[in-house]
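All protein chains of the complex are present and in place, except for one that has been dropped.
The letters A and B name the chains in turn, as written, and every chain counts its residues from 1.
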Amino acid sequence: MEIFVQQLINGLTLGSIYGLIAIGYTMVFGIIGMVNFAHGDVFMVATFISLICFLLLTTVLGLTSIFVALFIVLIAAMFFTSLLSWAIERVAYRPLRGSFRLAPMISAIGMSILLANFVQVSQGPRNKPVPPMITDVIVLMDSGSYQVTLAWKQVIIMVITSLLLAGFWYLVQKTSLGRAQRACEQDRKMAALLGINVDHTISLTFVIGAALAAVAGVMYLMYYGVANFADGFVPGVKAFTAAVLGGIGSLPGAVLGGLLIGLIETFWSAYFSIEYKDVAAFSILAITLIFMPQGLLGRPEVEKV
Amino acid sequence: MTVQTAESAPSAAHAGTGTAAAGSVMAHALKDAFVTGLIALGLFGPLIGFQTIIIDGALGLGYRPGLLAIIVGIIFAGRLLLNLTVWSPNRQVKARSGPTVFDRAGVVIGPVVKPALFGFAVLFPAIAIYGMGGLTESRYLIDLGILILTYVMLGWGLNIVVGLAGLLDLGYVAFYAVGAYTYALLATSAPVNDFFAGLLGETFWANWAFWICLPIAGLFSGLWGMILGFPVLRLRGDYLAIVTLAFGEIIRLVLINWVDFTGGGAGVASIPRATFFGIPFSAGEDGFAALFGLEFNPMHRIIFLYFVILALALITAFATVRLRKLPVGRAWEALREDEIACRSLGINTTNTKLTAFATGAMFGGFAGCFFAVRAGFVSPESFTFDVSAMILAIVVLGGMGSQIGVAVAAAVMMGGMEMLRNLGFLKQVFGNDFDPSLYRMLIFGFAMVAIMVWKPRGLVSTRDPTIFLKERKAVSGSLVKEGHG
Partner (left out) sequence: MATSPEKWDVDPILSVEHLFMRFGGLIAVNDLSFKVGRGDITALIGPNGAGKTTVFNCITGFYKPSEGRLVLAHGRAPTDDEVVEVTRIGERSLAVEGAGVFLLERLPDYRVSGEAKVARTFQNIRLFTGMTVLENLMVAQHNALMAASGFSIKGLLGLPGWTSAQRAATEKAKYWLDKVNLTDRADDPAGDLPYGAQRRLEIARAMCSEPILLCLDEPAAGLNPRESLELNALLRSIRAEHGTSILLIEHDMSVVMEISDHVVVLDYGTKIADGTPAAVKNDPRVIAAYLGVDEEAVEKVEAEIHQIETQAGASS
C-alpha cells in the first residue's frame, strides 16, 4: 500500500513533465499536421539553458534564495527556448510548408540530430549533475519500515503545471490567438483569406509549445538533478506517446496522456522490470496507434471517399 | 528565410532611382543583419557563451565569449552579405520553369551514368590498389567502398518501401538488425555447429555458415517485416512512421536486455568470417591463397567481401527494376498515388503493402547478414535510430524511387561522413583538443535540414514510366505523389 501511494506520487510528478512536453507535440500536430521530431531535443536544450542559468545565478552571482533563482531560471529558460523553437520553425519548417509531405519530417529528424549533437559538442558528452535544490519532504505515511514522502519539489512541479495549464487553457479557449489557432487547424487557406496571419499563428504555436517544454526542462532538472545531451529523444518519444494516447490535437488529452504515461512508467518500473520500462512506453505508443489512433479524447477520423 | 526579402523589398521602381535607393537598401540590409545577429546571440549565447564544466566533482561554469563573438559575427556578416547580393531587392531573379538542371542532366546522361557507375564499381578494387600502390595500402579505400555499397543496398531496399509504395518506415534498421543477429547467433551457435560437425565434418559450419545463413537471414527479416507490417499498415502518414520507429526501438531494447539470448549490450563476438564458397581466407594449406597459388594476404578477404556486397546490391537493384514492371510493382506505385482508387480497382491494398514491406525488409536482412560477417561482431549499438534516419535521408536525398539517385546520395553521404573523420589538419587550426569526428553527426543533422530546404524532392525527382507505347517520357516530380502511409 505504501509503495503504491509513493509510486502514485512519483508517477504523477513524472506525468506532469511529460504532459507539458506533450502539449507542444499536440499543438504543432494540430495546426500543421506534422510530428515535430525536434521537440524532445528542444526540451533537452531547455534543461541545459536552465542548468546554465541556475549555475550563473547561484555560484557566480551568489543568489541564495532558491525560489527567486528558480523563478528567474524559469523565465530565462522560457525565453531562450521559445526563441530557439521560433528560429527552428522559421529556418527548417516554414520553407517546407506545403511541399512534399516527407520533407518537413526529414527536416525535423535532421534538426533533432543537429540539436543533440550541438549540445554534445558545446557542452560535452558527460552527465551534468546539479546539487539537490529543494530537499525538504513531507512524510505522509509511516509504517515503520517504509515512509511515504511527498517532496516539496514534487508539490512545486504539480502546482506550477496546474497553474500553467489553467493559463494556457484560457489562452487557447478564450483569446483571439486561440481562435486563430483553431481556425488554422481547420483550414489554413480559408483562415488566411479571412485575414488571419497564418505564419504568425504557427510561429506562436511553436513558441508556446517550446515555452511549456522549457518549464518541463526546469522541472526535470530540479527533479532529477542531471542534464545530458542524449536525454531528448526518449522523453520526447514518451511525451509524443502521451499526446497520441490522449488523442492528438486535444490539449486536455495531452495532459491526461502525460499523467497516464508517467504512472504506467513508474508502476512498471516498480512492479515489473526497470530494464523494460522504455519497451513498455514504446509498446503503448504502438498499441494506441494501431488500435485506438484517435486516442482517449480525440476525434475519430472518417475516411473521405 | 527568403520570405523576409519579399515582405520588405522596395518595389522595382525604387531600384531604378539611384543612390537614394541604394542607401536605403544598405540601411535596410544593415538593420536586418543586426536583428539576425541579435537572434543568433540569443540562440547561441547560453550554450556557446557558457560551458558547464565539472571541476573536482562539482559543476562550474566556463566562459567562451570569444567563440560566441566569432559565431555571431559570422552570422551577422553572412546575413549582411546575402542581403546585399543574393537577397538584394535590386537583383533580377530569373524565372525558371520546367525540369531543373539535375532532371535534365539525368535525362541526357542517364543512359551513360548507369554503365559508367557499374564499371567503376566493378573496377574499384583494382583502381584502389593501383592508386594506393599496393594491396595492403588499399585497405582503407576498399573498406570505404564496402561501407558505401552497404548503404547503397540499404537505400535501395528502403526505396521499395518509401520510394515506390510510399510507406514511411522509420524503423528500417530493425530488419538490418534482425538479419545481422540471425547470422551472428546461428553462426556462433554450438548446437548447430555440432549438428553439422557430426554430419558433414568439423569445419563445415564455420566455412559454410555465411552462405547458408544469407538466404535464411533475408527470409527471416522478410518474415519479421510481415509480422510487424501486418498490424501497422492500416495506419496512415506520420502515424505509420512513428509506429515503425517504435518497433525499431523495441527490437533494439530487447536486444540489449535479453542478455541470455543476444549477449545484451556486449553483443556477439567471434562470428565466423566469410569464406570463398567454403574455402577459408586463411594462411594455412587449405586456405584461399594456397589453393590459388597466391601469396597470403588478409586483403583477399576484404576484396572478396567487396564483390559480395556489390553482387548483393546489384541483385537488389535488378529485383527492384524487374518488380517495378510487374503488376505488384505497379500496384505499389499506384498505392503511393491513390490508395482509394487502388481499392476501387480490386487491388488488395493490405497485401500489396505487406509485400512491399516484406520485400524491403528482406533486402535489409541480406545487408544485415553481410554486416555481421564483415565486422565479425554485432552489438545493439550498431542499430540505433540514427542509422534508420541515415538510410531514410539517403533515399529522400536521392529522390524517392530513383535507383541512381539513391546510389549517388549514399556515396555522397557516407563518403562525406567518412571524410570528416580524416580532417586531421583541422587540429593544426583549432588546436589539439579539436576532434573532427565529434562533428560528424552535427554536420549530418545540419545537412539533412539544409538538403530538405534546398531540394525537398531529392536529386532526381522525375519518375521513369514502367511501360510505354511510343515514347518513354519521364514524369515530372511535381505530379508524382508521395503516398499517405
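We take it that a contact is a pair of C-beta atoms (placed from the backbone, for glycine too) under 8 Å apart; a residue touches a chain by one contact, two chains touch by 3 or more.
Everything numeric in this text was worked out from a predicted model, so none of it was measured.
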| item | value |
| --- | --- |
| Contact residue for the chain not shown (choose from B:V122, B:L345 or B:M419) | B:L345 |
| Hidden partner chain, touching residue among B:H28, B:R64, B:R139 or B:R330 | B:R330 |
| Absent chain, residues of chain B that touch it | 319, 322-323, 325-328, 330-331, 333-334, 336-338, 340-349, 355, 463, 465-473, 475-476, 479-481 |
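Note that in this section only the chains that are shown with their structure count from here on.
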| item | value |
| --- | --- |
| Inter-centroid spacing, chain B versus chain A (mean Cα positions, whole Å) | 30 |
| Partner chain B, residues of chain A touching it in the complex | 29, 33-35, 45, 48-49, 51-53, 55-56, 59-60, 79-80, 83-84, 87, 90-92, 94-96, 99-107, 109-124, 126, 128-131, 199, 227, 233, 237, 240, 244, 275-276, 278-279, 282-283, 285-286, 289-290, 293, 303, 305 |
| For the chain B and chain A complex, residues of the former touching the latter | 1-3, 39, 42-43, 45-48, 50-54, 58-61, 162, 168, 170, 231-232, 234-235, 237-239, 241-243, 245-247, 249-250, 253-254, 257, 340, 385-386, 389, 392-393, 396, 400, 438-439, 441-442, 444-449, 452-453, 456-457, 482 |
